[in-house]
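Missing here is one protein chain; the remaining ones are kept as they sit in the complex.
By written order: A and B. Residues from 1 in each chain.
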Amino acid sequence: MNTRKTSFSSLGAAAAAALLLSACATVSPTVGSGNVTYGDAKAVEQVTNQFGSTDLQMIAETMARSLAQSYAGAQTKPLVTIADVKNKTSEFIDTRSITDSIRTQLLKSGTFRFATDIDGMKNQTDELARQNQSGLYKKQGSAKMGKMQGAQYRIEGNITSIVKRNADLTDVYYKFSLMMTDIESGTIDWADEKEIRKTTRR
Amino acid sequence: MKRPALTGAALLLAGALFAGSAGAQTIASKLEHMGESSHVQVAGLIARERNGFLALQMELKNTDNEPRRVFWRVKWLDDTGFQVWDEEAWKPLLLQGSARQNVQIAAPTPKARDFRIQLNAEDNALFPSGNTQNP
Partner (left out) sequence: MSEYLHYLRRAVGLLSAALLLGGCAGYQAKVAGTVGSAKAGRIDLALAELEKNNTGKDRDLLYYMEKGELLRMQGDFAASTAALAEADAKVREWEEAVKADPSKVIGDIGSFVLNDTTRRYDGRDYEKVFLSVRLAQNHIASGDWDAARVEIKKMHEREAIIAEFRSKELEEAKKGAEEKGVEISSPKEIAGYPVDTLNAPEVLALKNAYESAVANYLAGFVYEALGEPSLAAAGYRKAIEMRGGNTPLIEEALKNLDGSRTRLLAAGVDTLFVVETGNAPAIASRMLPIPLPIPGKNGLRVVMTPISWPVVQENELLASPAQLRINDTTVPLTAMTSIDHMARRAISDEMPGIIARSSIRAIVKGATQAAIQDNAGGVGGAVLSLVAGIAAVATEQADERAWRLLPNGFAVGRAILPFGSHRLTVDSPLGPVTRDIQLSGKYALVSVRHSGPAVYLAQTPFNPLLEPPKIAPAEPVVPVETAAPVASAKAGGKAVKSKTAPAAKAKTASQTPQSRRTQ
């Protein structure tokens, strides 16, 4: 596997020149007035001290990488399912959005496989039943009943917060903990947590 | 496609690192500063492979007596310089006054063989006053 690096620098120079030439006329491919802009989805969000996008991204990243590293050496990719992450704060935090990100990153890293979780179960069984019981499908090639795989591990956790306030400071502390349990033996094989502190000055 | 050059402990202080691949690499060659970093330096950088994943440790040093903020993220590349993972989220970090702090970074995928750390510590007072260029 020998990849060759090709240099595009001459092309780049030409493109830059073209940009310079056309600089006077605005040719940005946009519609509408300039009151709306797209931002950087990865930028650090410091609008309020409530749970925000940066917190979600940091938590998902830390957890996914910790998990991936711990199981990278495994002979077979562990088959896991994501149970619930309990929200123990009084904020409206969509923990499923966090676990979705963790799952995406783990799948992309190629270290884990995921079994259908409870939320997806209805769609899964409906489809299976439709293929097998409706009598509409060819036997050959349709998904068979009784072949679904059960997960070896279950991932679950919780998020808690401590909020303190005085006249000029608000301090928010979040702790997200996640653990992975071997379903057969009931042992907890992996756990990690991420702490976040945010302070707002009035 | 394991790269033996990286499996042994590689790289160290400001001098040479990653002997092997593309000749001597320095810490500076692995960093992309966004603007001038004030009061914050990367004092050390170590990379090693763990279970097929690249693992980094970056040591940050605050040369000021006040706490300072740093924003950082990593671009993960393969041997040929292609980026193998999405843009990471920027991560804020607080460095206490005069402190040295290690940041442990794990690669998201075994495909990552090389990296660039993006660092921003330009206007890094705890509660910055003016218009900030922070990500």
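Keep in mind that, in the parts below, a contact is a pair of C-beta atoms (placed from the backbone, for glycine too) under 8 Å apart; a residue touches a chain by one contact, two chains touch by 3 or more.
Source: prediction; values computed, not measured.
Chemist: Touch partners of the unshown chain, restricted to the chains that are shown, please.
Modeler: Within the full complex, the chain not displayed touches A.
Chemist: Just to verify: which one of A:81, A:95 or A:109 makes contact with the chain not shown?
Modeler: Of all options in A:81, A:95 or A:109, contact with the hidden chain holds for A:95.
Chemist: Which one, A:70, A:87, A:152 or A:181, makes contact with the chain that was left out?
Modeler: Touches the omitted chain: A:87.
Chemist: Applying the definition given at the start, please give the residues of chain A touching the unseen chain.
Modeler: Its contact residues with the unshown chain are 48, 50, 84-96, 118-119.
The rule is short, and it goes like this: only the chains that are shown with their structure count from here on.
Chemist: Taking each chain's centre as its mean C-alpha position, how far apart are chain A and chain B in Å?
Modeler: Taking the mean C-alpha position of each chain, the two centres sit 23 Å apart.
Chemist: Taking the complex as given, what residues does chain A use to touch chain B?
Modeler: Contacts found on chain A: 1, 3, 5, 40, 42-44, 53-54, 57-58, 61, 64-66, 68-69, 72-73, 105, 108-110, 201.
Chemist: For chain B, which residues are in contact with chain A within the complex?
Modeler: It comes out as residues 1, 50-53, 55, 71, 73, 79-81, 85, 87-92, 106-110, 127, 134-135.
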